[in-house]
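Here's a structure for you.
All protein chains but one are shown at their positions in the complex.
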Amino acid sequence: MDISTQTTDASPPTPPPTEAERKRAARGATRPGDRIFLGLTRGSGILLLVIMAAMAVFLTYRASLAISKDHGNFLTTFEWNTNLNPPVFGIAVLAFGTVVSSIVAMVLAVPIAVAIALFLTHYAPRKLSGPIAYVIDLLAAVPSIVYGLWGALILVPHMQGLYGWLNDYFGWTGILSWEGGAPRAMLTVGILLAIMILPIITNVSREVFRQVPQMHEEAALALGATRWEVVRMAVLPFGRSGVISASMLGLGRALGETMAVATVLSPSYDIQASLLDPGGGTFAQNIASKFGEATEQGRDALIASGLVLFVITLVVNGAARAIIARRKEYSGANA
Amino acid sequence: MSTAAVSHKRRSTLRGATLPKWSPWAIAGGALAVAIGIGMGAGLDSKVQWGLIAAVLFLLFTYGIAAKVEGRRQAKDRIATSLVWVAFLLAVIPLVSLVWVTVSRGVKVLDGYFLTHSMGVVADSEPGGGVYAAIIGSLEQVGLATLIGAPIGILTAIYLVEYGRGNLARAVTFFVDVMTGIPSIVAGLFILSLMLIFDMQPFGFAGSLALAILMMPVVVRSTEEMLKLVPNELREASLALGVPKWRTILKVVLPTSIGGITTGVMLAIARIAGETAPVLLLVFGNPFINNNPFEGAQASLPLYIYQQYSQSAGANAAYDRAWAASLTLIAFVMILNLAARGIARWKAPKSGR
Partner (left out) sequence: MAKRIDVSGLTAYYGSHKAIEDISMTVEPRSVTAFIGPSGCGKSTFLRTLNRMHEVTPGGRVEGKVLLDDEDLYGAGIDPVSVRREVGMVFQRPNPFPTMSIFDNVAAGLRLNGKFKKSELNDVVEKSLKGANLWNEVKDRLNKPGSGLSGGQQQRLCIARAIAVEPKVLLMDEPCSALDPISTLAIEDLIGELKERFTIVIVTHNMQQAARVSDRTAFFNLSAVGQPGRLIEIDDTERIFSNPSVQATEDYISGRFG
């Protein structure tokens, strides 16, 4: 926006402005009003950076207090006894549970979300796709605690049959065997998370698929491609990076989801080989469940585990942004 | 000399054998019938199994018949179409169930009494009580969060769009992206770490701070989008009249995009209103009415749902209250959403980009 430079230059008789004046003019900060306003807006931006920095610093500080007192190994101990003296706790179970539940959620949600996005952009009758997209938009706004309540009171009892069936036919794999406990296990958590992130992934993918240039689809059609072949030749390759970043956003949500996991899972501090046997935990769920009984020392330990979650989500989101940025360059080259 | 007889003898390259329009329905019916047969024969009692068998058979039949009649490529096309429809229907079931269950169970105890009374000394297993304290708490916490988060978010967006160049703007853009992905519980832990340092007890405003952190990046993003939609010609026209830049932004740019900005803020409010995790850590919950967000534990609507569910030990009265509170919360969030979208449509700038 070099508009203000132009206004300065538009008066030829005055001597050419100095370098400093030019710079200030370019920012539009020549009058008190302008200076104050610029200060306010830039101050807000800087405040955001300060908050992020403070978040990293204070979380690390409290976490270091906790870890220095830890008599277990913070990374490998299968225990969370923070009210003992000395405390013994480790994040191994939580890291495992967080990763597993998120993987289950992604495996279920991504294909279905992509299919729904394709359904909305390329298969559904036009009259139907608008309202459906609108409803999916609204579903993305349903609070997670409501999903959690639904999951605990409706989904869990309905999982009984599926668990039995999976155990009958796939029990031999070890990861889908079931000892008959309440189906409050990682698979149920994964399914609930999948349902929760489905609207987000669908919405972003739909946007990407809608942006596929008409001319690429027509090129495929004119070669004698069926609808599915058009999707494979023109739509999916174009939308691939968009779908990946949509999935990463979904993954970010799944990793940090608290209430839905806390209401559905029955936690323990060991690792279950089978997805169907209850137990395990996630970072966020553990924080929510252990917080009530935690002393200050326990809270610091929870903060330490939260710091790990913070770092993981930063990495995932950073990766998603990097992919989106690459995609921008790439589509610019083709514009 | 091309008579009809001749052209009929020559094998047409255009005329693919096509299944009739009703064939998917017929195949679906057949698959269902066979699946029921198998289910009854093998004594499978779960309807889910019947449904899964039917879905698999439907796909197999479709592929087989289409491959036989229309060729492999058409068969693949049909399979893809069926899969896409099946995926859609599969996803609709839980989402419809969620809405249906919340509404049907929520209306049981949701009435004027429920909205205007608090839990007080009502025991978890007893009927009665309500969400008044929770609503007050939520409104105050979310309101304060909006008072902090919305202005900072909007000002930051103005900085990025109207002034932003150089390293600072790039850094802010990047960290706004990063902030968008922060789990709500981590934001809660951040404020908690401050409270531990200053040795403070839970109070409403602490929750507001965490919610404001969650709100800021959302507001920045949506406001940025809206400001970018304001055509540059408008800014230039105003600047060319000698209007200072800050007045141009306040009097020309913001009024043009105010509808979109409002929409973004409302959607952000809807999002944070449903956040439970930070409130759980910072506000703690309170069965009694506490109107002061700056001192003492407060209640909150999403937290109320969680507590009614988790501390009730299976008492039906508590579950009923949890559902009713869920319905209240969903209604609040949906009304905000619908209103926001309404404003967006009503105030949409007529000329884009």
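We just call them A and B in the order they show up, numbering each chain from 1.
To be clear about the criterion, a contact is a pair of C-beta atoms (placed from the backbone, for glycine too) under 8 Å apart; a residue touches a chain by one contact, two chains touch by 3 or more.
Only a predicted model underlies this, so the values are computations on that prediction, with no experimental measurement involved.
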item: Listed residues A:Y147, A:F238, A:F283 or A:F310, member touching the removed chain; value: A:F238
item: Residues belonging to subunit B that touch the chain removed from view; value: 2, 4, 7, 12-18, 72-74
item: Interface with the unshown chain - residue positions in subunit A; value: 126, 213, 215-216, 218-226, 229, 233-234, 237-238, 240, 333-334
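Basically, only the chains that are shown with their structure count from here on.
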item: Averaged-CA centre spacing for the pair subunit B and subunit A, given as whole angstrom; value: 13
item: In the complex, subunit B residues that touch subunit A; value: 46, 48-49, 73-74, 76-77, 79-81, 83-85, 87-88, 90-91, 94-95, 97-98, 101-102, 151-153, 155-156, 158-160, 162-164, 168-169, 171-172, 174-187, 189-190, 192-194, 196-197, 213, 216-217, 220, 232, 235-236, 239-240, 242, 244-247, 249-250, 267, 270-271, 273-277, 280-281, 302, 305-306, 309-310, 319, 322-323, 326, 329-330, 333-334, 337-338
item: Interface residues, subunit A side, partner subunit B - complex; value: 1, 3-4, 7, 27-28, 30-31, 33-34, 36-38, 40-49, 51-52, 54-55, 58-59, 61-62, 111-113, 115-116, 118-119, 123-124, 137-139, 141-150, 152-155, 161-162, 164-165, 195, 198, 226-229, 231, 249, 252, 255-259, 262-263, 284, 287-288, 291, 296, 299-300, 302-303, 306-307, 309-310, 313-314, 316-318, 320-321
